[in-house]
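All protein chains of the complex are present and in place, except for one that has been dropped.
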Amino acid sequence: MNLISLTSTGVSKEFNRRSIFRDISFSLKGGESLAITGRNGSGKSTLVKIICGLLSPTRGSVAYKVENRNIDVDAVKDYIGLVSPYLQMYDEFTGLENLEVLSRIRADRDVSREWIAETLTTVGLWERRNDFVRTYSSGMKQRLKYAFAMLHRPDVLVLDEPTANLDYEGIAMVEKCADRQRSTGVLIVATNDHEEATWCAQRVVLGDHTL
Amino acid sequence: MFGKNDMNAAKYGSIILITFVLIAGLAIPLSPSPQSWLEFPIIPGLEEKARNILYHVPVAWTTVVAFLVGTFYGFRYLKTKNFDDDIKSVSAAGLGFMFCLLATITGAIWAKFSWGSFWNWDPRETSIFVLLLIYGAYFALRSALETEEKRATLSAVYSIIAGITVPFFVFVMPRIMSGLHPGAKGDPDGAGPVVQFKMSPNMLVIFLLGLLGFTLFFIWLFNLRVRLARLEYQRSAHHS
Partner (left out) sequence: MSVTAIFALVRKDIHSELRTRYALNALVMFVVVAVATILFALRSDQPTSSVLAGLYWVVVFFTAMSGLSRTFVSEEERGTTMTLQLVATPSTVYFAKLIFNTALTFSLTIAVTALYMAVFSSTFVIQTMSTFLGTVILGSLGFASASTIIAAIVAKANTRATLYPVLSFPVLVVLLMTVMSATTKALDGEPFASALGDFQILIGYFLAMTAGSYLLFEYVWKE
C-alpha cells in the first residue's frame, strides 16, 4: 500500500445548467474513510464518478498524491477499486476470464493466478469461477465486482451501494473487506443505508440543491 | 464581440454591396472588345453565363468561411468548455448550411446553362453536396444528444473530423478526377483549386466587391444569430 492522499476542493457538478451539488470539499489519506450520503438522486454516484476520475467536475478538482507526488487523472484508476451498480462485467466470459482479461488489459503487476484464485475465494465465487457471468445471479455479479475491485490491491476502495443484491454472507464479506481497507488504505462508501454509513469516520451529505 | 457601429457598417455595407453587385452583374453588357468601364469582356465558352461567377463563387466562398468559423469555435469549446463558444459554433453552422444550399442551387443553375444538366457529379459539385451532407449530419447529431455538454463536445469533435476531409476533397480530388468545373484535370488552362479566371479589371472589382459583400453579410447575420441564441440560452436557464 502506498502513501496515498486525495483532496477534493470545491467540487461542483451541473448538468444542463442544473446544479447537482456544489462545493464538496474533503481530504483523505491512508487509514481514513468517508461516507457519502443523501437521498436518491442527490448525486452520490455522480460524485463517486468524479472521485474515480471518470467524470470531470464543472468546478473544483480532486487531487491525488501518491508518496507526495501528484498523480495525473488518467493514472488515478490504477490506485482505485470501484464497485458500482453502473459497472458491469462481460456476460460472455466466465468469472475467472473476466478477472484475467481485465487484469491483462490493465497490465497489473503482482497479480498471479494464485492471487486471482484467492480473490475469487474471498468473495465466495470459487465454485462458479468457470461459469459464464450470464448465468450469475445479481448477487454473484456483485461479488464478482468486488473481486475485480480488489484484484489490484487498490489504495482507495470506493463502494457505491456496497450491499446491493447481496445476501447475509455477502454482506459479511463486504464488511470484512471494508474493515481491511480502512486499516491500510482509504475507504469511500456511497449509500442510503445508515448502517453502512457508520463504517466511515467522515461524512459528506449531498442534499437539496434548491439554492 | 463587434461594436454596434461595426455591426451597422457590416449591415449597411453588405446590403449596399450585394445590391450593387446584383445590379451591376446583371446589367453591364458584354462586348467583344470592352472599351469603357461599363462593359464586360466575352469569355470564350462562358459568355453571358460568366455573370454567375459573381454570385455563385462568393456564396460558395461564404459557406466555406462559415464552416471554418463553426469548426474553430467548436475547437475552442473543447478547450474552454465555455458554452458561448458552442453558441457561436452552431450559429455559424446554421448560416453555413443556408449558404451551402444557395451555393448548390446557384451551381445547379449554372450547370444547366453551361453543360446542359443540373447535376453531373463532377468533383466540385460533389464537394458542395458533401458539405451539405456534413451540415445535415452535424444537426442530426446535435438533435440526438440530450445533455448540453455532450451536444457541444461531440458536435465539435464531428465538425473537426469532417473538417479534416475537406482539404482532401477540395484540393486533391479535382486533380485526380477530371470534371466539368474549371480547374479540374481536363481543363486546358491548368488544374488547380483556385482558378485564374480571365476577368477584366472591372469584372474583378465587382467580383471582389461581391466577395466582400457576402462576407459582411455573413458577419452581420452571424452576430444577430449569436445574440439571439445567447438570449434564448439565458432565458432557458431561468426556467429550469
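All chains are identified by letter, namely A and B, in their written order; residue positions are counted from 1 within each chain.
Quick note on the criterion: a contact is a pair of C-beta atoms (placed from the backbone, for glycine too) under 8 Å apart; a residue touches a chain by one contact, two chains touch by 3 or more.
Source: prediction; values computed, not measured.
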Contact with the hidden chain (one of A:28, A:62, A:82 or A:140): A:82
Identified contact with the non-displayed chain, of A:20, A:55, A:171 or A:197: A:55
Per the touch definition above, residue among B:78, B:101, B:208 or B:224 touching the missing chain: B:78
Chain A residues that touch the omitted chain in the full complex: 49, 52, 54-56, 74, 77, 80, 82, 84, 86-93, 101-102, 104-107, 148
Residues of chain B in contact with the chain not shown: 78, 126, 130-131, 133-134, 136-137, 140-141, 144-146, 150, 153-154, 156-158, 160-162, 164-165, 168-169, 172-173, 175-177
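Heads up, the rule we're going with is that only the chains that are shown with their structure count from here on.
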Computed distance of Cα centres, chain B from chain A, in Å: 52
Complex interface listing, chain A residues touching chain B: 15-18
Chain B residues within the chain A interface of the complex: 146-149, 237, 240
